[in-house]
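Quick one: the structure is below, and I'll ask about it shortly.
Here the complex is missing one protein chain, while the rest keep their positions.
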Amino acid sequence: MSELLVVDRRWIARGAERSSTTRFLLWLVPWVALLALGIYAAGLCLYYGLNQTNMDNRFAFGMWIFLDLAIIAMGAGAFFTGFLVYILKQADLKPILNSAVVLGFICYSGAVAVLMVDVGQPLRAWFTFWYPNTHSMLTEVTFCITCYLFVLILEYIPVLLRNRQLRKVPSFLVFEHQLHHLVPVLAALGAFLSFFHQGSLGGLYGVLRGRPFAFRQGFAIWPSTFFLFILSAIAVGPSFLILVTAAAEKLTGQKLVQPGVFRKLGLISGLLLGVYVAAKAIDTLIWLNITSRAVGFAPWDFYSYKPFGSALLFLEIVPLGLLPAFLLTVPLTAKKRGWLLCGAALACGGILLNRFVLTVQTLALPTLAFDEFLKYIPSWQEVASFAGVIAYGVIVYSLSYRYLPMFGRVKGADTNVSVG
Amino acid sequence: MSARYGMVIDLDRCTGCGSCMVACAAENNVPPATSRATPRTGLTPMLVRKVSNGADGAAKREVFIPISCMHCGNETPCVSVCPQQAVEVDKATGIVMQMPQRCLGCRYCMVACPYHARYFNWWDPAWPAGMEKSLNPGVAVRMRGVVEKCNLCHARLHSAMEKAAANRKKEIDPADYIPACVEACPTGAILFGNLADKNDGVFSAAHSPDAFRLLARLGTEPKVYYKSGQAWVRALAERDSERAKESEHV
Partner (left out) sequence: MKFSRRDLLIGSAGATAGFLLTPVPWKLLGDVSIWTQNWPWIPQPVRGPVETTQSFCTLCASGCGIRARMAAGYPVGISGVRNHPITKGALCPLGFAAHQLNWHPQRLREVRHRGRAASWAEARAAFEKARKEGPVAVVDGRSGRAASSVLEAFAKKENDSYQVVPSVESQALAPYADWSGDPVSAFGYDLENVRTIVSFGAPLLDGWGAPGRFTRLWSERAVGAADPQLRLIQIESSLSRTAGCAWQWVPVREGSEAQLAAGVARVLLEEDLVAAQGPMPQLSLVEVAAQTGLTTEAIRDLARKMVENRPVMVIATDGNPAIAALNVLLGAVGAPGGIIKRGERVQPQAPYEASGGSPRAILLDATVPWEFTPKTDGEVFRFAAWDGGGNKADWLLPAPGFLEELTDVPTAPTSAVDTYAVALNLVAPPAEIKGAAQFLLELDPSLRVVEQVIHRRCEELFHARRGMVYAEQAIAITEFDSAQKFEEQLRKGAVWMDSPPRISAFRCELKEWPAENNVRQGTNWAAAWAPPVLPALATKLYQESNLRELPAGRQA
């Protein structure tokens, strides 16, 4: 056992304060168990088929798609922070960039893993690349997400290679150094790809002519949800980053970033959230009064089914939209950490609700005049698979925090520790 | 040939017997339900839906509405959303063709279809031992994890085309191409033909004043029309008719 402790210590950066090996293993155990359960549930779905879920012909998309869209929105912090640091030259956000990349990597790899279980024939996933349909938003999503995952891997590798032991391998050091030059390019590429796939995820629903609840007018081939999703993603990415980092600080008992970083992220998030809410309000008015009415669907067709009444729309725009925008930008509240975190959490909640409404409520609502409002409750396999992804994320983040320089040093500028 | 095959279903003649549903399933090698299947996880490329006028007692009326793929002709929702072109509109016939062999099973097309005319193979298709000898050789059996739907009995069109070619004819004989549901209906409620041909009976039926299409205002130009002399049935076409405003929901 002491052997293990010694080995473990050797992988941790010199001078970095980390909890004891035993404590760390204890921390990991429940997450590993959850991951194992998730793998088992996913295995059941792959082996027996998707009848293991509670999805059906009317709820063809279920919890997994909702959570995929949510994770990807949360993971937008990765590309957006990179964009802010390298393109908009906001250097004071550099300390948080590595963890943003790790978080992004977790979110996107988890989403892709769940998608592979969600499709009926995973071995045919490559067909999208071979027979792409240029009219389909999902083609766009597939291409951009896989490319962006590749970009994230390339961005994660330098962080990985800066591990104390891995640094000792000269070719790794050289490779990492070469990648350095690529980083701004990768950031720009990442921003470009993300712009499109975040938007296309919104476009997935906005183009659905057959689902007036989701269908929106737009600009050229892009429905308004395309732009709203981008806006909401870049608004929530920084908030999610704040929340995760704050949680990490709480759990590790260490100060990981300067408070100024949180404030800046919060301000950016809040401002973007404000713009998003304004845009969404206008979009909602147009959608309810013009777009849907033109095809015979009135607001009460969408909001007369409890508990999915119009209160949900209000909730999304005001308590989970305007309020966090306010909390995150106005100095009175933004200065205080507690309020900032509250604002960040509400912002994330608002985006989660938005994704939920668009994925689940769209399918619950009737289209034909004689359809009914439908219910759907995910099966344990669906919940467990997703819990497994969360566990995977916690494990990767924990391992990255323990063995990699995710945050660098807070006080003093140690030039050895490069974070970009 | 450039036909636009479609149907006109006379709802005043549909008795809701379900012969079309069974004949469709037999022709297209649709497997019988597993023990856990329900109306929401079943495979019914032709589905007859029972709709009531909402009244009680002596004023109650019901209508049976057979729903299959509408073979939408304009900005076909399922065609534009499939990420790998596993669905396409056949320009020669107007039939919306589904290729289960290319389908990834992402189910985006099922979300896109406002008529819920697409069905997913949630289970591996299974028949009792030996029953696969009763399968139609002209239609490929699907596997689990793919979407399927009505394709206007394309295997029958294919046979008709082969027969015409063997007889050195350019056009098929309409009598050789009759989808299973049309053939099965005991009251002749389903009229099938080429909507692009003004001499075809289906053309005049589709343009009669009693004819309507479901959710026509969505603009997808479905090729399945319905017909009824009863006003309350015609009102089922769109959501914003008087009937739809009754709060049957919450």
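Letters A and B mark the chains as written, and numbering starts fresh at 1 in each.
Methods note: contacts are C-beta pairs under 8 Å (C-beta built on N, C-alpha and C of every residue); 3 or more make two chains touch, one makes a residue touch a chain.
Keep in mind it's a predicted model, so treat the numbers as computed, not measured.
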{"item": "Contact partner of the left-out chain, one of B:V22, B:V89 or B:A235", "value": "B:V22"}
{"item": "Among B:N74, B:Q101 or B:S204, residue touching the chain not depicted", "value": "B:Q101"}
{"item": "Identified contact with the non-displayed chain, of A:Y40, A:W126 or A:F314", "value": "A:W126"}
{"item": "Hidden-chain contact residue, picked from the options B:V48, B:M110, B:V224 or B:A237", "value": "B:V48"}
{"item": "Residues belonging to chain A that touch the chain removed from view", "value": "121, 123-124, 126-127, 130, 171"}
{"item": "Residue ranges of chain B at the interface with the undisplayed chain", "value": "10, 12-13, 15-19, 21-23, 25-27, 29-30, 32-33, 37-39, 41-44, 47-50, 57-58, 60-64, 101, 124-139, 141-143, 180, 183-189, 229"}
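Keep this in mind: only the chains that are shown with their structure count from here on.
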{"item": "Residues of chain A that touch chain B when the two form their complex", "value": "49-51, 55-61, 118-121, 124-125, 127-128, 130-133, 135-139, 142, 204, 207-212, 294-298, 300-301, 304-306, 362-363, 366-374"}
{"item": "Residues of chain B that touch chain A when the two form their complex", "value": "34, 36, 38, 40-42, 49, 51, 65, 75, 77, 79-86, 102-108, 110-116, 118-124, 143-147, 214-215, 217-220, 235-241, 243-245, 247, 249-250"}
